[in-house]
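Pasting a structure here, questions to come.
Every protein chain except one is present and positioned as in the full complex.
Letters A and B mark the chains as written, and numbering starts fresh at 1 in each.
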Amino acid sequence: MLLYALRRLIYLVPVAFGVSLLVFALVHLAPGDPISAIVPPDAPKEVVDKLKEYYGFDKPLPVQYLRWLGVTLTGDLGTSIGTGRSVATEVGSAFGNTIILAIAATLFAFTLAVILGTSAAYAKSRIVDRLVTLISLIGVSVPHFWLAIVLVIIFAVELGVLPPMGIGPENSTGWTFDRAHLAHMVLPTIALSVIPLGVVTRTVRSTVKETLSMEFVTALQAKGMRDSRILLHVLKNAAPTCLAVMGLQAGNLIGGSILIETVFAWPGTGFLLNSAIFRRDLPILQGTTLVLAGFFMLLNLTVDIIQTMVDPRIKRG
Amino acid sequence: MDTLLPIQDRGGPAQPLLLATGLRKHFPVAGGLLGRTTKVVRAVDDLTLSVAKGETLGVVGESGCGKSTVARLLIRLIKPDKGTMVLDGDPVDEPHGITVNELRRQVQMVFQDSYASLNPRLTIAETLAFAPRAHGLPAAEARERVRDLLSKVGLDPANYATRYPHELSGGQRQRVNIARALALRPRLIILDEAVSALDKSVEAQVLNMLVDLKTELDLTYVFISHDLNVVQYLSDRVLVMYLGKIVELGPVEAIYGNPQHPYTRALLSARPSMDPRKRTHEAPIQGDPPNPIDPPSGCRFRTRCPFAEDVCARLEPPLADAGAQAVACHMRVAGSGHSKAVAA
Partner (left out) sequence: MALQSPSLDIGGAVLVTPKPTAGGRGYWQSVGRRLRRDPVTLVCAAILILLVLASIAAPYLYLADPYKTSMIRRLYPLGSPNHWLGTDELGRDMFARLIYGGRLSLFMGVTPVVCALLIGGSLGILAGFVGGKTNMAIMRIMDVFYAFPSVLLAISLSGALGAGTENTLLSLTLVFIPPICRVSESVTTQVRGFDFVDAAKASGASAFTIVRVHVLGNVLGPILVYATSLISVAIILAAGLSFLGLGVKPPEPEWGLMLNTLRQAIYVNPVLAALPGVMIFITSICFNLMSDGLRAAMDVKA
């Protein structure tokens, strides 16, 4: 088991190398060089050259890559071209805000999904099953940023019961656990949770249904086990598949919150990324993408290892 | 008219149709921290065999002994790590010999799983026409050949050509598989557990058909099976395998009438007796075959052999002549050091 975890971790090295190449390439995919994009077109050539030298853009690409990789490995993500502050600080504070929202959405979506999916699989009446199927279909089909707007229209504009945007009251400096901040979280959390809700409900429903049709369930029923105990056995068997899907969805929440954060002006990584794109602040774009991808990789690794631990059928040694 | 004709005999009846020398196949097993190859499964180890023209060579052994690997090696579906093959005098896959594709024109195979070995998306006619078409037979001739093949295996062309595999019974599917193996007019057919999955009654029909086809088309068979009775019924010579090695090889009467190797004896006495007075009271062989990843030193059978002695662990017994057959056992080698060794 430990050997497997170690092997997966080692396997992650070449992937991480590839990711770093891709993230580095992001800057150089951009038309023109990164400096010309931010200086006025009539800037004197010396200034432009000086800036290029300062940011290291005058060196050949492989050299630039190795320098960037070296610096990045020490935890230094560079300096924001827009604000002049350290990218690590900017991404760090935004990442915290994104995580809070993601955790809330994950908890909400997964809890609801397990309840809905299981009850649909168990449902004797077709109506319950149909209803849950419909909910999950809507979950995977709805454009979540549009749902965010609709939620704002209903609850903020028409009813006026919840704040339309921001992380907290106007003088808020950061997220704290209080009523006002929680109220600001409600709409973004719901909007963010629709996709994972749809996907996970679907998976839970089909996996539990499949497990229920397996012969060991018939055997348990035949030996007279109580239904609630059987449910435990069923869920245990359905868990690995569901966990894998949940892990992927949790990761996608982090990356997918960009649109929701933009609608709600939630100061997270997505919001940061979006504004960096429009200011053509490439170090921020690079840094945010790298941090999010790194987090996503570690999350996938964790899910993979947990899945191996939960599922005795997978023997990886 | 028909352009894809049977290959003519070249070396005369005395020359073996297929001669395989020192065939070896080890499959790597990934392991360790970096997933490097640290262990190998010794599926087939230095196997030498010859198949005479017109004979049926039976290959028997427990599951996992490397029978199917031998089949796939002989038709080059897997490449041997070592060893040479000579087909009717022509070395295979060597500068002055014939190519693997030319080998496959003359050697064909019938697989065990009649369902998995037929493409579910193709009709029977399409499946049968595939090989001839791939070898450049014109469409009209291929169509003619499909009809001919179906009739040969006892399926009415008018009824079966346009059907799909899932519409056929297991026996019918296996007949189609045999027809496909015949499609290129090969000289040697490797039957890898070809009838094992069939019901007994169907099995008998297919076996009889195989016997008839052999005479009619002048074929040579390598018949691989775990069913000792079927092998006895069909074979001229029998090869007994244990953990990737030949333990005994000889004429069917000698192997069944006077088995020399303890393993062959154990296998044969494991057959249910037809005579109620000759009940088998004790299991003639204990335990499972050892792991082929790490086979025992010396004689591979020694861990389950009731006569095993020190020499069996130290030395690997050679395949030596012992009467009518060849046996790989220290007890049959004079002066081998085994207490029961034959006198010089």
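Rule of thumb we're sticking to: a contact is a pair of C-beta atoms (placed from the backbone, for glycine too) under 8 Å apart; a residue touches a chain by one contact, two chains touch by 3 or more.
What you are looking at is a predicted structure, and each value in this text was computed from that prediction instead of being measured.
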### Query
Hey, which of B:Arg163, B:Arg185, B:His226 or B:Arg271 is the one touching the hidden chain?
B:Arg163
### Message
Going by the contact rule already stated, which one of B:His26, B:Lys53 or B:Arg104 would touch the omitted chain in the full complex?
### Response
B:Arg104
### Task
Check each of B:Leu19, B:Val70, B:Val153 or B:Leu184 against the chain that is not shown and name the one that touches it.
B:Leu184
### Query
Which of these touches the unseen chain: A:Ile81, A:Ala120, A:Ile167 or A:Ala293?
A:Ala293
### Message
Could you pull out which residues of chain B are in touch with the chain that's been left out?
### Response
72, 75, 77, 101, 104-105, 108-109, 111-113, 116-123, 125-127, 129-131, 133-135, 139-140, 142-144, 146-147, 157-159, 161-164, 166-167, 177, 180, 183-184
### Message
Could you pull out which residues of chain A are in touch with the chain that's been left out?
### Response
14-16, 18-19, 21-22, 26-27, 29-31, 137-138, 140-147, 149-150, 152-153, 157-158, 251-252, 254-256, 258-259, 262, 273-274, 276-278, 282, 285, 289, 292-293, 296-297, 300
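Please note the rule applied: only the chains that are shown with their structure count from here on.
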### Message
Taking the mean of the C-alpha atoms as each chain's centre, how many Å separate chain A from chain B?
### Response
55
